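Encoded as structure tokens, the structure appears first; notes follow it.
Just one protein chain is left out here, and the rest sit where they should.
Order of writing sets the chain letters: A and B. Residues in each chain are counted from 1.
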Amino acid sequence: MNDLKFCKRCLYSTAHPLGLTLDDEGVCSGCRIHEEKDMLDWNDRWAKLKEIVKPYRSKDSNSYDCIVPVSGAQDSYFIVHMVKERLGLNPLLVTYNKYFNTPLGIKNLANLRIKLNCDILFQNLNPHIVRKITKTTLRQFGSMYWPILAGQTVFPVQTAVRYKVPLIIWGAHQGLEQVGMFSHEHEVEMSRRYRKDHDLMGYEADDLLSIFDTLSEEDIWQYRYPEDDKLNTIGVRGIYLGNYVRWDPKAQHEQMIKLYDYRTANFNRTFDSYDYVDCFNYMGLHDLLKLYKSGYSKVTDHASREIRHGRLSRDDALALVKHYEQQPVKYIEQFCDWLGITPRSLNFMMDQHRNEFFWTKVGPQEWVFNGGSVLQDKNTKNISSIAFDKDFLATDSLKYNLNNKYITIGKGWP
Amino acid sequence: MLKKRLIGMVVVKNGWAVQSFGYKKYLPLGKPECIVENLDRWGADEIIVISIDRSKDNLGPDFDLLQRLAKLGIDTPIVYGGGIRSVEEGVKVIQVCADRICFDALLHSNLNVVNELAASLGVQALIGVTPLSLNDEEVELFDYQAGTTKIIKSDELIKISNTVSELLVVDWRNEGQPDSFDFNLIDRLPSFNVPLILFGGISTVKQMQALFSNENISAVAVGNFLNYKEHAIQNFKERLTDMPLRTAKYENSIIEIS
Partner (left out) sequence: MSRITIGIVDYELGNHASLLHSLKKLNYRVLVSDEPSVLDQTDVLILPGVGAFPMAMKALKEKKLVSYLQQQAQINRPIIGICLGMQLLTEASYEGRYTKGLGLIPGETIELAEPLSHIGWNNIDRVNSDSILEGVEGKVFYFNHSFAYEGPSSYIKFTANHKKKITVIVRHGSVVGLQFHPEKSQAAGRELLNKLIIGMIDA
């Protein structure tokens, strides 16, 4: 950690949790791979994609061609649009109930499946085990999102096996987009290795079992990845659209707002109003945990992305980051109510995971932040002159009702 | 009959498993333990873990990494290389985790240490690593620390190879580039008394078929290319049907106990 270095272009450092390398010019692997987006022949790559999906097109009209994992946010509209409208495939949508559902997310997901006329499967695991696992992972490795990440990444694979639909189509590969883990030309596919290493921070379902005696088989079996021989028998394969399409989330979401009335909302911890609108906690408590553990938060990901797309200067980006990452977190009580702990317990648990390298305790409940943004520049620039965040449109808000309660899937009204 | 081996190569830089290109460009992959565990699950015939920059920075072997790998308790043979400078260090690497060790710098700085390692561990535990390239039909050795190449004569190469049980020849220039291994390099090499393992730019079944058909070659190592698709090892093996390799296996944790 002591030899932490920053990229000259974007705001990432070598302390990035996915890993990051810098070349001789001080430019990071993520920025270098991003350069490919303006060098590759995307028509050529689109043609490649058409060839890849060809054998999966069903000959009759009574089966699915592929599985598309979706949510009420995160490029889902764009992915389904590309799969159905551009590739002409017949997808089965699958979604995992994350519990922290905003009314906006529910509305977006319903709108998606209706406008695009798709079949959808919901996986809704019983709340008792989800809470139990969340408590364990929050306490032990500062993650309140493990069950969500585990569920979102495994349910599509289980469905592929159960329904015998081998092809899964994902959006962009997070490792490629953030840290240049792969070149677009490597055409990387979904792997159990990446899921365990990065999505699940090194812990698969069976690892939770062997490490924590609070959890048992009946708690975790739903999160278990299918065996290799099953995957092989069905021929399960997960491809990423981002390897064949020039990926630009801002442009894509704006296109989806126009085409299908995808709804967006403002967040107080980032300028990007297009993503994560389906969750009360991703840009809140979860984001704060990221700041505690990694010394930076989601707004840094958004800012680095926009720098690379040439829409934000590094200076302006850093100023925006410094402003947004310190904004207060909302919806804390809802989470505490749901999990069954007090805000004080929550604070205590979260504080255990502050990375000493980025946080110094100076008094009871008092910490000094020495994270990425501070290490780069101790000064703070005024962001009022930066018009950038006005570029992101908010067409709705996360909630309608006054008490901001998580929407219960399938409950109906009232 | 002794089978040929398809080896998974894991390059580690600053504690991170990386994709390595031509010994100079690196893209991050993740935790070495996750990559190693994955290769084990896929049934790689051996796993080589090389921690680069250890010799360059005079850090010795990465014992932290070795301890983390040992904890995995995997049942695939592991070879470790990176920073081994003495007999004590080589022996300790075996005691902590590895089944065999490999080294590059030591072959040129101190062959006596290599001979003593053979006496302590058995020559079968030692693999010599030589990054080679062709320059106008002359074989050149790449000195990673200095960043330079120099001609290496046949008798020198043979002398080095006689201190170990296998020689890992690396086509370092083509490392990481698909389908680019320089077959001319093998043609220019002398006859050795030990078998060869080849690495660098080997990504296709056609290349592997050609290499496995050579009686002087006991194994082929693949690095970057094993990280792009699920079941990468099995996919290669299934298409190498007429080669003397162990058959591909897909994990099923139901163990049949008769």
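In the analysis below, a contact is a pair of C-beta atoms (placed from the backbone, for glycine too) under 8 Å apart; a residue touches a chain by one contact, two chains touch by 3 or more.
What you see is a predicted model; the values in this text were computed from it and never measured.
Student: Could you tell me which of the visible chains the hidden chain touches?
Tutor: Its contacts among the visible chains are B.
Student: Looking at the full complex, which residue from B:Glu33, B:Glu89 or B:Glu166 touches the chain that isn't shown here?
Tutor: Within the whole complex, the residue contacting the unshown chain is B:Glu166.
Student: Among B:Met9, B:Ile35, B:Ala105 or B:Val194, which one touches the chain that has been omitted from the display?
Tutor: B:Val194
Student: Identify the residue among B:Val18, B:Leu107, B:Ala125 or B:Leu240 that touches the chain left out of the display.
Tutor: With B:Val18, B:Leu107, B:Ala125 or B:Leu240 as choices, the missing chain is touched by B:Ala125.
Student: Could you list which residues of chain B touch the chain missing from the display?
Tutor: Listed in rising order, the touching residues are 1-5, 40, 43, 45, 70-77, 91, 94-97, 99-100, 119-125, 165-166, 193-195, 218-219, 246, 249, 255-258.
Rule of thumb we're sticking to: only the chains that are shown with their structure count from here on.
Student: Between chain A and chain B, what is the separation of their C-alpha centroids in Å?
Tutor: Distance between chain centres, rounded to whole Å: 36 Å.
Student: Help me check something: in the complex, which residues belonging to chain A touch chain B?
Tutor: It is residues 14, 16, 18-21, 23, 29, 33, 175, 179-183, 186-194, 196-198, 202, 227-229, 231-232, 236-238 of chain A that touch chain B.
Student: Could you list, by residue number, the parts of chain B that touch chain A in their complex?
Tutor: Interface residues on chain B, with respect to chain A: 13-14, 16, 18-19, 25-31, 33-35, 37-38, 41-42, 224, 227-231, 234, 250-253.
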